[in-house]
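Missing here: one protein chain of the complex. Every other protein chain is in place.
Per-chain numbering from 1; labels A and B assigned in written order.
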Amino acid sequence: MARSSARILIIGAGPAGLRAAEMLAEAGCSPTLIDEAPRIGGQIYRQPPRVPGFTRTAAELYGAAAERARDLFVTFDRIRNRIDYRPSSLVYDLIDNRVIVASEGKSEEVPFDALILATGAMDRIVPAPGWTLPGVYTVGAAQIALKHQGATIGKRVAFVGIGPLMFLAAHQYAKAGVAPVAVVVPSRFRSFAAAGLRLLQMPREFSLGLHWLLDLKRRGVPILFGHRLAQVLGEETVTGITVRRRGAERAIVCDAVAIGYGLQSETQLADLTGIRFAFDPARRQWLPESDPLGRATGRKDVYLAGDGAGMLGADAAEARGRLAAHALMTDLDISHVTYRPKADLETIARATQLQASLRAAFDLPADFFAAVSDETILCRCEQVPAGELRAIAGLMGAREMNRAKSYSRIGMGRCQGRMCGHAAAEILADKLGVSLDSVGRLRGQPPIKPVSVGTVAERKA
Amino acid sequence: MSARMSLKSDVLVIGGGIAGCATALQLARRGWKVTLLERDQAGVRASGVNFGGVRQNGRDLRELPIAMRARAMWDELPSLIGFDGEFRATGNLRLVSDEDRAVQLDNFFTAATKQGLGLVWLERAELRARYPWLSGKPLRGVLCPNDGHANPRLVGPAFAFAAQESGATIIEHAEITEGWYANATFQLRALDNRTFAAPVLVNCAGAWAGKIAGWFDEPVTLVPEIPQVQVTEPLPYRIEPVLGFVGGDFYLRQTLRGNILFGSGQGRATADALRSQPLPESMKRGAQIAIDFIPDLAHVPIIRTWTGVDGDTSDGVCVVGPSETHPGLFHAFGFNGHGFLLGPAVGAVVTELILDGGTSTDISGLAIDRFRPRRKASAAPARAQHPDEETEASAEENGAQSTDHCPVGVDQHKQAADSQDAAERDQDR
Partner (left out) sequence: MSEARLQRVKDQDRRLIEIIVDGWAMSAMEGDTVLVAILAQRQLLRDAPGEPVGAGFCLMGACQDCWVWQEDGRRIRACSTYAEPGMRIRTTWPDHLLAS
């Protein structure tokens, strides 16, 4: 078999998927690159629509990462005609060696000999009373509104959560003239500062983070370490928040809230491939397992790249995209340019170290999930409060997430538990007094995102 | 028997689905010491994962008496399991879209009406008037207003919970790999070598029950059935009756929450039938038929799918009754994907068979002997304590052979599929 004729499928056109596509294209392969978005870049390098009037430059859009973004876009333009790129296409089902893709109201089956999953990540959410009110968004949403549409989620925005992305988004809002009313961080300043010092070994990241922080300070944005979100206030829409520190509460007036407790991998498609998952105690998530080059455990034809295989950030995603393509071509005996994985493996090692430092910097209080009140809505799709999950915990086999879902409806709605699954697992494990890994994870089911009956029924000729 | 101590009970029940749990519940309530053995978790397979139709409409006439008894019990669910299981008598509407099938509908209407089942005959115009969301495709339908639907993911586990509350012992994760009969006692051994013994054994093992019957010299070939159901986002509640199509392998209902559930075709299972997964082809087929009959559904998003595993008999009718070979052995399995309604009545009937030596419900058409081609056994129900001509020795032999039994698998699937008249089968749940 002429291996370069192998049907190679890449899902996701963010930094990982694009670098994989580049490497394959350079070797003479013609991979199919399927992406749900209309333009490449993923969430991190999300581009405004191709419409007159969107005039911001890469520097304005992506700040310190502008050069990387530009390089990705240029790379894509170079390989565009050598790959089968399918934007605005949703892979909603995967079985054996084929995926089902929805676009323009029709479904199409796409078979593959090898698959690279580069499905990315999204915000991790911890519910608080009122978090389902209109006007509460994820930190990612706050950033995308600005990057993609030139809009902010409100006039007076409070940022709540942890992680560098939140500080970056708050900083971007401030620069856009919408200075946040507060940045609320549940982590203690002491651990933040201590871990921050470890970051001195990474001057680029350190100075970037410091710059965001100082800029917010300079603009008078209160940064409240050691504060938890007690409640989002409002009847029909957000009117403010209350935050709590050591039992003392204070109210902050705002018209929008951005919440995000770091990022979590998007793993539904990986689940449908049947590859093995392993519990990552550091990230506190079940993740698809792979070797250092991205070869998935349990299937010879599946490769993992980017944040979908564990959050490591955009630079590491590019490295992992190349590594996965390299592993794939090595396995299929496709000759390709001399590529030494060393540099990319170093990038990953560095990103791994950075993530570890960030986790130490943004530690969550031990009782963070235990403190979610029973009345707090946990599953926003099905409007199930946390108390309902606690009430069935342990009953008739509900020591495991899928049972708990069956009894409580948690994770049974449109998003399939993307928003509540992690918090639900934490709350269930806490209630049962067991380790997080022992309650398992919600199984992915097709369609991994909603797709209309008509789209399922109609097949492309 | 074993070096380890056997757990002793009055009755052993294999299988923690509704049938097994309802049996354990009834026996426990009458003061019997019952141990129920479940290979996985109680109420999570076909009983907890099924379409949720509570349907007498369109039943094989042999199942109708027990179905009608069961239906009455659904009204009493709170006294059985402590809540109504979200059961609502919204009706079951069976439709035909071609004249050939119409004969089947007609025959059922006549025969079932005679047996006292309340049915309403609806011609196309009446269908359109009553159910404006329906397309013009259905020619006519039969409505059983007394039928309805319930929530299986709650009802299945609730029966297990109720049985436990009534004093039955439920042992989960006990996969029984061997069974034999000795000294008027049924002996079972689990995968982890635990043993269990009792003078009475009830086989409610669902897709695996045919194999267990085989240990006692009356094997029944069961074909695994893997119904696949698509679930839409919740919509305003508009589709009251549960829909089924005569012979057409399509069914649809709207839950109280508003989700529309529909299915056509099957998913697939691993060779041991333990895990199943949906197939894109079945999703597509279901979607096409759904739009064909309810055009507005084209716009509605599907948000998830699921599959379950059940066991089908070759004639599409379940087995409920005493063993023909062993005194004290009772079977209740082969529900062909429509055992959800029957569960409560199966528990009551099997309990009567065990404790009273007979039941007022006509189960003559459900006897296991119909799957025994060469031997015509008498259908006289045996009391539990009755000695039988089958001896210990032969039973032990069966026990010894049991490890060679292959699980319900693809080959058997094929054999049985060949032997059945697909056109006659009614897959509606």
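Everything below uses one rule, namely that a residue touches a chain if its C-beta (ideal position, glycine included) is under 8 Å from a C-beta of that chain, and two chains touch if they have at least 3 such contacts.
If you're wondering where the values come from, they're calculated on a predicted model, not measured in any experiment.
Peer 1: Based on the whole assembly, the unshown chain contacts which displayed chains?
Peer 2: Missing chain, whole complex, touching shown chains: A, B.
Peer 1: Which one touches the absent chain: A:5, A:201 or A:383?
Peer 2: Residue touching the chain left out of view: A:383.
Peer 1: Tell me which residue among A:21, A:136 or A:457 touches the hidden chain in the full complex.
Peer 2: Counting the whole complex, the residue in contact with the absent chain is A:136.
Peer 1: Specify the residue from the set B:145, B:167, B:214 or B:258 that touches the hidden chain.
Peer 2: Reading the full complex, the residue touching the unseen chain is B:258.
Peer 1: For chain A, enumerate the residues touching the unshown chain of the complex.
Peer 2: Interface residues of chain A facing the absent chain: 36-38, 43, 48-49, 51-56, 60, 122-123, 132, 134-138, 140-141, 144-146, 148-155, 176-178, 236-237, 255-256, 266, 380-381, 383, 413-415, 418-419, 449-450, 452.
Peer 1: Which chain B residues would touch the chain omitted from the figure, given the whole complex?
Peer 2: Residues touching the hidden chain, for chain B, are 132-133, 233-236, 238-239, 258, 294, 296, 298-301, 303.
FYI, only the chains that are shown with their structure count from here on.
Peer 1: In whole angstrom, how far does the Cα centroid of chain A sit from the Cα centroid of chain B?
Peer 2: So the centroids are 43 Å from each other.
Peer 1: If we count contacts the way the header does, which residues on chain B are in touch with chain A in the complex?
Peer 2: 41-44, 48, 153-154, 157, 160-161, 172, 230, 232-233, 257, 277-280, 283-284, 287-288, 290-291, 297-306
Peer 1: Can you check the complex and tell me which residues of chain A touch chain B?
Peer 2: So the residues of chain A in touch with chain B come to 93, 95, 98, 100, 107, 109, 395-397, 403, 406-407, 409, 412-414, 416, 445-447, 450-454, 456-457, 459.
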